[in-house]
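Let's turn to subunit A:
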Amino acid sequence: MSDPILSIDALTIDLPAGADRPHAVEDVSFDLSKGEILCVVGESGSGKSMTANALMGLLPDGVTVGRGRAVFDGTDVLPLSEVRKQALRGARIGMIFQEPMTALNPLMRIGDQIAEVFAAHKLHSKSERRARALALVKEVGLPDPEKIIRAYPFQLSGGQRQRAMIAMALALEPEILIADEPTTALDVTTQAQILRLILALREKHGMAVMFITHDFGVVAEIADRVIVMRHGRIVEAGLAQQVLETPQHSYTRALLDAIPTGRVPDLQVITAAPALEIRNLNKIYRTGGGVFRPAREVRAVNDVTLTIAKGEVLGLVGESGSGKSTLGRAVVRLVTPDSGQVLVGGVDLAALDAKALRQQRHRVQMVFQDPYASLNPRHRILRSLSDGPIAKGVPKRQAHTRARELLDIVGLGADAATRFPHEFSGGQRQRIGIARALAMDPELIIADEAVSALDVSIQAQVLALLADLRRKMGLSILFITHDLRVAAQVCDRIAVMQYGRLVEVGPVREVFHAPQQPYTRELLAAVPGAGWAVAPEAVSA
Partner candidate 1 sequence: MNFLKTTTFLIAAGLAQPLLAQDAGGRVDIVVQPEPPSLMLGLVQNGPTQQVAGDIYESLLRYSTDLEPQPSLARSWEISEDGLTYTFKLQEGVKWHDGAPFTSADVVFSADVFLRETHARMRSSLAHVASIEAPDDLTVVFNLKQPFGPFIGVFETGTMPMIPKHIYEGTDFANNPANATPIGTGPFKFESWEKGSFIHLVKNEDYYLDGKPYLDEVYYRVIPDAASRAVAFETGEVDVLPGGSVENWDVARLTGLDNTCSTGKGWEFFAPHAWMWLNNRQGPTSNPLFRQALMYAMDREFVRDVVWNGFGKVATGPVSSKTNFYSDDVTQYDYDPEKAKALLEEMGYDGEPVRILPLPYGETWQRWAEAVRQNLQEVGIEVTIDSTDVAGWNEKTAQWDYDMAFTYLYQYGDPALGVSRNYVESQIEKGSPWNNVEGYSNPELDKKWDAAAISPSPDERTRLYDEIQKEIVNDVPVAWLLEIEFPTIYNCNLQDLVTTGIGLSDGLRDAWIKQ
Partner candidate 2 sequence: MSLLTTIFGRLIKAVLTLLAIAVLNFFLIHAAPGDPAAVIAGEAGAADPLFIAQLRERFGLDQPLYVQLWSYVKNVLTLDLGYSFRQGMPVYDLIADRLPATLLLTLSSFVISLSLGIAFGVAAAARVGKASDSILTTIALLFYATPLYWAALMAVLVFSVQLGWLPGFGYETVGSGYSGLQRTWDILQHLILPALTLGLFFMAVYMRMTRASMLEVSQMDFVKTARAKGLSGAVIRRRHILRNALLPVVTLAGLQAGQLIGGAVLTETVFAWPGIGRLMFESLEARDYNTILGVFLVSAAMVILFNILTDIVYRLVDPRIGAKS
């Protein structure tokens, strides 16, 4: 806490008139010391990013600093002119963002985008800029630097882009690096690499890092100190270990509690009767192809055989591109597999023609990832819930009654039926999504990243609802997720996918505690904060 390089004092940021609250950030004060990693944690809308944006002078239109100071190197940077802020930005305070896919200019070469930082601050000659860009690319661990600096962003993977972003932010050796959810959009193994990179760079350059995240796992991984924000205010601040282990504020506790712990459940008694049998399923995507060039093939699902027993929750985990979503969609026949069988209740869904399929659709239902895209914005909830049953032959009145019942069951109340989707929050919509799946009385539910888009506390509520429903209704669920901790919490068995193949299948306990395959081990090791969250329980198990 000695020697603060940045000192924020009673910062208040005003939102434009008509917003849902008057201030984005209210009366926030904290210090940032040299070489320190400070994590700012909070859920969406907590104001955690606004603080950073205010510092950089990058507040959205209409949002203004109301009160407070931000003293950096003896100067309050908030009232500085745009020109002086420009001089500060990039040179003394660097920043990286959440979406590496969109944060780079798609039309400029990586090298040019890095060199541009020097140009912006009128440093170095042209050739020198290039040499430095090359060195930076090397430093952030990008392979084949010569090639990378000539590449365009679309030619890089997400992790590589984030490294390139970091290279830009570090170009002028800033005293402060602001990282705004820099790993949220990345796969878990990539996230681990980026976190290690940031730690290493901090070590080497001694810069202070203000790391904004919603993920306590990440906090456990890298934070020296933590600030927890809620509704624009700081609710708790302290050393990382203190906050994580002995949270003082109830909100912090709630947040920590909401995090799936990695505590694995006891083995469930599983019936032998299968709810779903997948046999030798294959799906190949062919892209391009034409008169002049061969098609490119991606084996999204490669000879997968898998069974889910009645009443079982099977977790399907893997990183992006592993084929787990394709497998899920193939099971419900939103994707038609190239070969193999999908047996549900004795019917091979993979083999049905369009008409027969329509009649059998009700057997498997899906809960989708994006709560904002999964409901037709032009239909009332009642219609979204009853169209399917009515098409299946349920009398209209009965379908409507059932829809209201289900809305009650998922905790929204029957009144929700007459409203439109835009009147609900993300978590509520996900409940509606669950109700919709249930309305069809399915034999199997596929939950495709069903809680990934939700804030931790909401996530916990929805997971609790699922667990509750499962207990009450004996649901069979294929639970697709990238989040191993979530999987560990709700699943009976885990199936790990990589490159379209099943790598490992087994009870959660076995897979987590005694992974057989190197990839599974790598995956588990990469989970941020894993050591902290899983370890104590794991030992006891």
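Here is how the candidates were picked: all candidates are chains of the complex that A comes from, given by their letters.
Of note:
Heads up, the rule we're going with is that a contact is a pair of C-beta atoms (placed from the backbone, for glycine too) under 8 Å apart; a residue touches a chain by one contact, two chains touch by 3 or more; residues count from 1.
All figures in this text were calculated on a predicted structure; none of them were measured in a lab.
The candidate from 1 or 2 that touches subunit A somewhere in this complex is 2.
On the subunit A side of its complex with candidate 2, the touching residues are 56-58, 82-83, 86-91, 94-95, 97, 99, 102-108, 116-117, 120-121, 152, 154-155, 165, 168-169, 287-288, 290-293, 296.
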